[in-house]
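A single protein chain has been removed from this complex, and every other one stays in its place.
Each chain carries a letter (A and B) given by its place in the written order, and its residues are counted from 1.
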Amino acid sequence: MYVAVKGGEAAIDAAHAQLAARRRGDPDLAALTVAQIRDQMALAVARIMAEGSLYDPDLAALALKQAWGDVAEAIFLVRAYRTTLPRLAVTRPLDTAAMAVQRRVSATFKDLPGGQVLGPTFDYTHRLIDFALAAEHGEDASNPPPSAEEPLDAAMPRIADILDTDGLIEPETDADDPDPDAPVPDLTRAPLTFPAGRALRLQALARGDEGFLLSLAYSSQRGHGTTHPFAGEIRMGTVEVEIIPEDLGFPVTIGVVTVTECQMVNQFQGSRTAPPQFTRGYGLVFGFAERKAMAMALVDRALRAPDLGEAVVAPVQDEEFVLSHLDVVEASGFVQHLKLPHYVDFQAELDAVRRMRRAASGEGASS
Amino acid sequence: MDTRHATNAAPAPAPGLADPVFDAQRLFRAALEALSRPGTIQALPVDLTPPAPLTPWAAALALTLLDLETPVWLDPALEAQAVRDWLRFHAGCPLVATPDEAAFALVGDASALDDLSAFPIGAAEYPDQGATLIVQVAGLRADAGWTLSGPGIKGRTRLAVAGLPAAFPAIWAENAALHPQGVDIFLCAPHALAALPRSVTVRED
């Protein structure tokens, strides 16, 4: 229970002014531009877009600047802004097979068609601090990375599609959509009820807190709902986005989004109705977000346990637990609401504790 | 299937609201007023010339309330290509084939409105999912006609509607009996608006 407390207005104004000044920092230093943040803090910007559930790099960069570098606060700002915008379209499903690939690796096949493409990865860095970056003119942007003579192969088949042709992996086709013209369930429009189903789970995971998903995925690897996963394929790059405007009636391209896709492949021993084969977990995230996409794919597979006739024994397999706790704005809000005045509640509890202590000491005295 | 072609020069749709943001706000306010005080008549606060047979208040309400996420059903009287194009262009709303799929229905022939059971009435948990009907009528008059009572009305008030079937009060009583489920109706004369939320009681006399 909260009680309106008056009298804080001047204090709040002063707090806002302090926040603005601290956010800006030393006025002798140049202010960051939004373009600098967008380009040079691109992975933080990607996380804000993914968890803010709104793809707009400039907006996410501005939110990060306004949030004093607090990614969760920036996500909150983006979510709030999103609610002011009318929804004008629903896109056609992204065709990740047609991605302009910038990175593509597989841990299951060395020689896959199209090859392994490392792209801009931290994987082979030594994690040594590069003090050259601290020097005033330490960075030489005039040195572009090397280019090959030829571009990548035009066809970069997804690893799951290759296994699929041999029947070794469970198929996923558009026939899985009971009604291809029906709207897709949307957790931003309808209250979440359980069981939620895979479409809502994937939406929730795609905008879920990266840290929470990472820990859940890790827990499944350590044996809490184990899934024996292989990273079938990870690909990052840009995909063109198409909409079918109601007033035109045919698809038009509106632009591109950068996404990261991860296909986890898991051994499945088969059941009475299904032969032994590989099953799949799927991750798809806005921006360069490899860790998040991998975690999402692991958690997606774990959450499919009931559909595949597996026992639900661990938190990562529990749809209600995962979906109720993965949103950073909800989690942050509910934890932080404890800062709100609880003066009356607390007085009541204080009285109760005093009464109980008196009663207990009275009993102690009489025995 | 649509027979729209990409580059055949189709006539440009008639203009929509002159000021999409502020006009829609004014119209929304008037619609809210009509719903919260059933029986009151609201003048049309904007200039709008929609394609026939759409009439101005119904069209203005359509541009205020409809968007991509509101499936809309048009009754046979409004089934005109110019109307479909205009709504798609300005509101971007999907047009559906049957009333049971609709969040909103636009009804051009009020005299045929003798059965409300074809429209969604919502669920007990989500009565808000009942359809909203935007019904074009020939005229509205306060201080005559039916007697209305219910929430938003001090005592009783009167409303005369030209164009609805004579049996409408009985049809409406069936809808009101579904409360909290049911449909809500906007009655749109060309330049006057009134509303019947599902909570209102309509009596002849």
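Criterion: a residue touches a chain if its C-beta (ideal position, glycine included) is under 8 Å from a C-beta of that chain, and two chains touch if they have at least 3 such contacts.
Just so it is clear, contacts and distances are computed from a predicted model.
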Listed names "tRNA uridine 5-carboxymethylaminomethyl modification enzyme MnmG", "Iron ABC transporter permease", "Phosphonate C-P lyase system protein PhnG" or "Sarcosine oxidase subunit delta", matching UniProt entry of the absent chain: "Phosphonate C-P lyase system protein PhnG"
Option touching the unshown chain, where A:Leu77, A:Ala206 or A:Val329 are the choices: A:Ala206
Touch with the omitted chain, as defined above, among A:Ala42, A:Ala72, A:Leu214 or A:Val256: A:Val256
Residues of chain A (touch criterion as defined above) contacting the omitted chain: 49-50, 53-56, 58-59, 82, 85-94, 96-97, 100-103, 110-111, 115-119, 144-152, 158, 160-161, 172-174, 176-177, 180-181, 183-188, 198-200, 202-203, 206-207, 237, 240-241, 243-245, 247-257, 259, 261, 263, 280, 282, 284, 286
Chain B residues touching the omitted chain (full complex): 1-2, 5-13, 15-16, 20, 89-90, 94
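Heads up, the rule we're going with is that only the chains that are shown with their structure count from here on.
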Centre-of-Cα separation between chain B and chain A, whole angstrom: 41
Chain B-touching residues of chain A, taken from the complex the two chains share: 86-90, 189, 245-250
Residue numbers on chain B that touch chain A, as the complex places them: 2, 4, 6, 67-69, 85, 88-89, 92-94
